[in-house]
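This part shows subunit A:
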Amino acid sequence: MSQHLLSVVIFFPLLGVLAVVVGGREMSDRTARWLALFVTLVTFGVSLAVLGRFDHSDPSFQVVEQASWMPSIGLQWIVGVDGISLWMVLLTTFLFPVSVLASWTVTTDVRRYMISMLVLETAVLGTFLALDLIVFFIFFEALLVPMYLLIGGWGGERRVYAALKFFLYTMAGSAFLLVAILFLYAHTGASTFDLRALADASATLPVQTARWLFLGFFIAFAVKVPLFPLHTWLPDAHTEAPTAGSVLLAGILLKVGAYGMIRFTLTLFPEAAKHFSTAIEVLAVIGIIYGAVCALGQRDVKRLVAYSSVSHLGFVVLGLFALTEQSVTGGVLQMVNHGLATGALFLLVGMVYERTHTRRLDQMGGLASQMPWLLGFFLFAVFASAGLPGLSSFIGEFLVIVGTFAVSHVFGALASVAVVLGAIYLLWSYQRVAYGPIREEHRSLPDVSLREVIVIAPVLTLLLVFGVYPKLLTTSIDPSTKQVVEQVSPDHATTVIPSNTISAQAGSGG
Partner candidate 1 sequence: MRTPIAYFLLLGGILFSLGTVGVLVNRNALRIFMSVELQLNAVNLTLVSFARLHNDVGGQVLAFFSMVVAAAEVVVGLAIIVSIYRRRRTIDVDAAREMRW
Partner candidate 2 sequence: MVGALVPHVASTLWLIPALPLAGAAINLFFGDRLGRWAGVLATVLVFASFGVSLAAVLNLLTNAGDNRLAIQHLFDWISVGGFTVGFDLRLDTLSATMILVVAGIGALIHLYSIGYMAEDPRRGRFFAYMNLFVFFMLMLVLGANYLVLYLGWEGVGLCSYLLIGFWFSEPGNAEAAKKAFITTRIGDTLMLIGLAVLVFKFGTLDFEAIFGTAGSVLTKDAATVIALLLFAGAIGKSAQLPLQVWLPDAMVGPTPVSALIHAATMVTAGVYLVVRSHVLFEISGVALTVVLIVGLATALFAATCAIAQFDIKRVLAYSTISQLGYMFIAVGMRAYGVAMFFLVAHACYKALMFLGAGSVIHGMHDQQDMREMGGLRRAMPWTFVTFAIGGLAQAGVPPLAGFFAKDALLEVANHTGREAVYALGTVAAFLTAFYIGRMICMTFLGRARSEAAEHAHESQVVMLVPLVALAMSVVGVGILQLNPEGAMTKALEPVVGTAALGAGLSVTALIGIAVAVALLSLAIAWWIYGSGRVDTVAFRARMEPMATAAQRGWYVDRAYDVVIVQPAKAVARLTSDVVDALVIDGAVNGIAGLVKRSASGGKLIQTGFVRTYALVLFLGAVLVLGFIGVRG
């Protein structure tokens, strides 16, 4: 079992699916819920075992599991974890039980809902752990289906439109990915889809070819992230998705795109990544500010959070392609932090929605006097998302800004501007929801229930813990990002530490 640890992590949720299927119609909704919660919790436990076996100083892939699948084409089942994917996996396995517990209020077709959730978990974990490009692609595509079902089946009024748009948009993006993978396979002559082997082999590609292939990979991931101007599926999908769907979409699925960028585009095509980095940084910075400005103009609170995701993910992409150690580590940190902070925001928006049955900002107000705890949690999440120091998003944003600043002063400064905009739209929306006089029909709404506290408290706790002691994350992330960065720009300074102050540093250990 221990040598198959990662496969267990990936496929354990499918056991839950099996159980629900076998249980059939006899299974009550209640059983299905508890079963799903149990399965996701066990998966989380197993992923903690992975964390326990992880050597934080080793930048390479660990706990690797390799088996031949289709030898004729060189397809293999390879899964492994490094400092970057480790935290993506933990984020995933952590957010799933939370989402399942947050879905207690789903009452229609509970068994199918839980099946979709569990299949989604397997697919997401597969994308984060796969080291074989085809295996990755299979999981990458597979996660669309359960998400499509979640949005289309349990979403809001325009759910079918949103689900279809989400599906087709991301599908269109991944068409480029498949072509690029096959082309890479054919042209390197490595006759394997093993990422590690291909990373070496791709060095022999002609520069132009590598750049085209880079774009093929990049577009697929850019849609997923989403990077401006490929973001318009996101507000619709977020707005219409059920609460857990939004949480998982924002918390995890967007990270799949960013993770793909760092794991595949940077590793496979370092020269091309450097070549396009400025253009991508420009798009990222536009996205940061554009997303924030759009968020300012929203009336629907879920759309607002969705646009804030566009802005925050811009930070991630900016960090990844600024290509300094600080910025990339900051980007990865930001992936985790955004998953938690925006996940928390969607959870809380969902809780508010379940009470008021409206997402429109102008139809709320004064809720803080009726539900002090719920809105208190909400405020915490708002400030976490706005990058208040001491809460986790700040560290990621700060590292990205600092790391980017070494590359481009303008981009670094512009990214900082988004910090103000973030404060404006988040506080504006919070004020509309929480403050002012309360509406008559909201006077009898209940404050948080015990279940809701159990849902939200762990997420908020982690936001605080990672904000005060981000070393928990960076000790394992840093070696891996360092390796990536050095591979992309071996001849350039990859850290923001200027050489003239090394001695000063040494003298100030205090």
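Keep in mind that, in the parts below, contacts are C-beta pairs under 8 Å (C-beta built on N, C-alpha and C of every residue); 3 or more make two chains touch, one makes a residue touch a chain; residues count from 1.
Selection rule, in plain terms: all candidates are chains of the complex that A comes from, given by their letters.
Note that the structure is predicted; figures quoted are calculated from it, not measured.
Checking the candidates 1 or 2 against subunit A in this complex, the single touching one is 2.
By the touch criterion given at the top, residues 168-169, 229, 231-233, 290, 293-298, 307, 324-326, 329-330, 366, 368-369, 372, 379, 383, 388-390, 394-395, 398-399, 401-402, 405-406, 409, 412-413, 416-417, 419-420, 423-424, 427-428, 431, 434-438, 468-471, 474-475, 478, 482, 494-498, 500-502, 504-505, 507-510 of subunit A touch candidate 2 in their complex.
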